[in-house]
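Removed from the display is one protein chain of the complex; every other protein chain stays in position.
In this document, chain identifiers A and B correspond to the written order of the chains, with residue numbering beginning at 1 in each.
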Amino acid sequence: MLNSLKPFLRHGVGAACIAVVGLVPPIAQAADNASASATAEVLVPIAVVKATDLVFGNVVPGNGDITLSTSGARTRSGGTAFSTSGAAPTAAKFDITGSGNNTFSILYTGSDTVLTGPAAATMAIDWITEAVTTATPTNKTDETTDASTGTLASGAAFIYVGAKLTVGGAQAAGTYTGNVVVTVGYN
Amino acid sequence: MRGTLAAGALLVLALAAGRPVDAASAGASVTVRVTQSVVVQALLGAPLSINDILDALRAPAGPSTGSVLIRLAQIAPALTQGVAAPGFAADAVPGMQAAMAGALTLPLSGTLQRELVAAVSLIGQEAGNDAQPSITVAFN
Partner (left out) sequence: MRSRPSPSRSTEPCHRWVALALLAAAGTAGAQTLSNTSPLSFGAFTAGSGGTIVLSTAGARSKSGGVLLVSQGGAAAAAQFSVTGTASAVYTITLPVDGTVLLSDGSNSMALNGFASSPAGTGILSGGGTAVLSIGATLTVGNAQAPGSYTGSFNVTVNYQ
């Protein structure tokens, strides 16, 4: 072995140096780096404002129901009736604003069982609700299922609330009132 | 002082909110006006003349306000004559036409010239009650 190393020795390479060369492990000192992108979406806080109150207009005592659709159209059943004079009927309308096309949950509170009138007289009420992306309600008359979620379209949505009112045969005359509160949140 | 007052106001607002910070709420009022019914006559029977109706309409107004409605407990054939009289009209009531027997031609829209009658509804046929030939008038 020493003979083969003689040329190296002639060039002045010490034995220790050869040993070091021999021990160099076959691994590159290579390092590498790469970059990644990071993203985050900060949403516009969701907001809701009331645009229109819910107005039934005038109704006549009689056992039956008056239904006010989400488009503000009234229909009746049974012994009650409504009048076309008096206050014009309107469904409640709420304007929602937020970010993009995100979805949101909806909660309804308020007078969700009865309206209260003179001398604490009451009338049973059941909401008819829908959430739409344009200011065009669909004349919904079904009170059995409430819209529990909605979707924004370009940051806007609308909630319409009509109701089914149960009138009694001896319903006391006077003004009955209540309120409907909608609470929305991104979900 | 101003600083602490402002902080106090903010705290009151936050406590009054009473809902999660991520939610937003708004409320709408709901109103219904129930108009008073006044029984003008019982057992008017048929035929019913338009004068009976007008007498009822001219009666003193009741304590509650609202539009006047005439409610028929039963089909009153004579009322068809009243319909023919000028100025008498009735609002459309769903199912009313189908519940009628005979050629009852109530106009579908319009208001009484005397600005008292606003709507007519049929009760007897739809509710299965055919024994009450009375008229109930609700006054404005």
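To be clear about the criterion, a residue touches a chain if its C-beta (ideal position, glycine included) is under 8 Å from a C-beta of that chain, and two chains touch if they have at least 3 such contacts.
None of these values were measured; they are calculated from a predicted model.
Across A:V42, A:A88 or A:A170, the residue that sits in touch with the chain not pictured is A:V42. Residue A:A34 is the one among A:A34, A:A88 or A:A170 that touches the chain not shown.
One chain is missing from the display, and on chain A it is touched by residues 8, 11-14, 16-17, 20-21, 24-46, 99-100, 102-103, 186-187.
The rule we apply is simple: only the chains that are shown with their structure count from here on.
Distance between chain A and chain B, defined via averaged C-alpha coordinates, is recorded as 37 Å. Listing the residues of chain B that touch chain A in their complex gives 19-20, 22-37, 62-64, 66-67, 69, 71, 91, 93-94, 111, 118-119, 121, 123, 126-127, 138, 140. Contacts from chain A toward chain B in the complex involve residues 45-50, 52-63, 75-79, 81-87, 92-94, 107, 110-111, 115, 117, 123, 125, 161, 163, 165, 167, 171-186.
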